[in-house]
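For reference, the structure I am asking about is given below.
Here the complex is missing a single protein chain, while all its other protein chains stay put.
The first chain written gets the first letter, and so on, giving A, B and C; residue counts start at 1 in each chain.
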């Protein structure tokens, strides 16, 4: 044990927390927008994979990691556009389409990877960290949290942005109306389909960024199915947050911390089966729900297609 | 039959290439069914049997129940892994492919080369053959440098494709002092490689990576220290021969240093003097001066790496 | 989500016939469409689509062993479909089917191989199925209670219980139920001879029969009985159910018990009929693939049977075709995705047409 918990190690663990949190945060925030607007977006695992692939491909082809993120966002948005077309415009069943898009994205990205990268497994250069003046000087916390890739700061900056969007802008009201009583929004002169389309595209963009973060920053490579369930955890986070971005961040941090803690314990030689540790976050959340028992209210029209004038 | 695509520079690729080579040598046709996953493999086994396969090689411990059953049904000999007790005259033989001897050597190598006195083991799961190699590696290290610290971490129960996790965990190990990483894990091992390539050891120096099964030299950027190479061709060749001779199922197969089916990869990162020392140990193992007994359960891995 | 309005009252020609015809009709077009589109993808990969789908049909629908494999695979899937039909018709979106399936499977796989040494096989098989139902129901209990008495949305809880259950089941296999005689982390194996009997000489497991019987029974219960109607009222409008004097919490518990129980039973049938044991980290994710089919079937049992057959055959056939033509069978995922979307389109189109016709 002795001398294990050096600064370097603790820093690495904290850095690990951040690295594990960011994709979940982006996925959760993305899902949250769709859900607020009444679209149950089961397809975000697919959006994330597409983002991971698109991000990696562009970054690799262009050699520019920032362009890579753009590509990731677009990749996610492409899937988002399909979701919007099928579920918002055509009113298809959201769960069916969501699962279909996830399966499709898994297949397509795996095929593309097989055709292009499965011989060479190219790996990307690291994104240069951007130390925050002052804060980065703090021992341990500084290097771990404030000497990070710029995208990390941007991801966390989204939280206050969303709080502002939801609470201080018309869009916030419109999203909530679209999710709770679309007909009321419609008769107030705002197109429900437009708002929901915007929401789903925004989801695609954010989740795509999340995927790009996985492949560009967190891994530096693309391997098939590398999102590894992050998208689904994002769905859970968004639902638990009941519309609050701050709660999504909290949830994402809990999961990220658990993952990093697992590593810490193992490295410290504490013998705990990984399966058990994997369950901890979920056990924790279920326990909280059980005792706190607050009604986890979801938008009334969640999952239902809107058709004007239908009784 | 393999569970994943044969392009992983690892378990699946070695299995497929070994079989193809053996087949070519013996002049028998080899049908490859790859990327079958771990779900329901029976239909494929049955179809291959119907198509007149003379030997079914079920190259995943996950197939060790289905394969013998289908084999019995169509009475086609089958080869399985990790289940020696299923040996059955004319029907089933096991080739427990574990590079534990090679892993022991890798441990020796690592112990001799570590500057920080700390080495790390990263795995993306705890299947038997990996446990055997992890323990052997640890034993090799201990035998050479008893005071070397060994750090061990599992990315997740089944994190085979979790490249991001691989990188994260590996970075933690490096931060914990490791300057040599012994990594086992399919897709996720590319994340480990990325971590090794992009992170400095605590002493500011380079971190080196020891791989298993395959030879990643083609995609190496100069951080590959070595690899516990497997070559399954001799095994498969032996099987084909036995089937032809009608003595299949009378004995199991394994891979070892002696017949070269297990070997340690020599790279430019290994100084010659150390390499010769390692070769000496290799000889001892072959001569039986040193015996490496495989331990397939996760518990004995943890026992070895805990409390240092 | 969408609350279905058909089959609420019987009368007219038998719904089984209607549904069967509808399914056939509504499936053919999308299938052709999906094959054309994914055929284009194949062309991009320089593979002849006709060869590919030739093999798919040849294996999935024509070759005896292929059909038998298809039918065998259907057993557990039908049970999961039944499980989801009960829950979805009652407006409870149980997305935790995979964990319920695994829980049932793991306990049966741990239990049956030991019991057959002491009890007659038929008895073990029957008891095992009961065990699986109970285990499944227990696993469904927590979301049920949270939903019934604290109004916590079940999508959240079942999703989380799914993550939990998948980890727990493999933990159980590794740490508790591991077979001492092998280094592989798996449960003891139920001897081939002691599994569910195969149907007259073929390879088809009688799990298929169990699946068919159960899903038809469930369909009948939901559409023809007072209990089923009560569940549907709860599903369509809980306030109305309360107002009408139904005990929503009790009915919610009942739904979860049945649904999760059937999920567990599906696991048992898979083990007793095909697999014989459970390995660590094993998760065929059947429920995840069944969910869309049940929606497409509009919670109708007969339609569900049709879709389950279609997708089982497609799965078996594609595996073979992919191997013969050296296409990575990731490609199957693409076909399935296209098929699902196109089926959803036709389903929607049919619904609109019904609406125009009235009712």
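By definition in this document, a residue touches a chain if its C-beta (ideal position, glycine included) is under 8 Å from a C-beta of that chain, and two chains touch if they have at least 3 such contacts.
Just so it is clear, contacts and distances are computed from a predicted model.
Missing chain, UniProt name from the options "ABC transporter ATP-binding protein", "Succinyl-CoA--3-ketoacid-CoA transferase", "Cysteine desulfurase IscS" or "Molybdopterin synthase catalytic subunit": "ABC transporter ATP-binding protein". Touched by the hidden chain within the whole complex are the displayed chains A, C. Remark: the omitted chain is touched by one listed residue; of A:31, A:45 or A:180 this is A:180. Between the chain not shown and the residues C:65, C:150, C:247 or C:346, the one that touches is C:247. One chain is missing from the display, and on chain C it is touched by residues 3-5, 8-11, 224-227, 229-230, 232-233, 236-237, 239-240, 242-247, 355-359. Counting the whole complex, the residues of chain A in touch with the unshown chain are 168-174, 176-177, 180-181, 183-191, 300, 308-309, 311.
The working rule: only the chains that are shown with their structure count from here on.
If the chains shown are joined wherever they touch, the resulting network links each chain directly to all the rest. Set against the Cα centre of chain C, the chain with the most distant centre is B.
Taking each chain's centre as the mean of its C-alpha atoms, chain A lies 29 Å from chain C. Inter-chain centre distance (chain A to chain B, centres taken as mean C-alpha positions): 34 Å. Counting only residues that touch two or more partner chains, chain A has 114, 224, 273, 275, 278. Touching two or more other chains at once are residues 5, 126, 157, 298 of chain B. Residue ranges of chain C in contact with chain B, taken from their complex: 59, 63, 65-66, 69, 73, 167, 170-171, 174, 181-186, 189, 192, 203, 274-277, 279-282, 284, 316, 319-320, 323, 328-330.
Those residues of chain A that touch chain B in the shared complex are 1, 4, 6, 8-9, 11-13, 15-16, 19-20, 23, 114, 118-121, 123-126, 214-215, 218-226, 228, 259-260, 263-264, 266-267, 269-271, 273-275, 278.
Of all the residues in chain B, the ones that touch chain C in their complex are 5, 31-36, 38-40, 42-44, 46-47, 50, 61-62, 64-66, 69, 72-73, 82-83, 85, 125-128, 157-158, 296-298.
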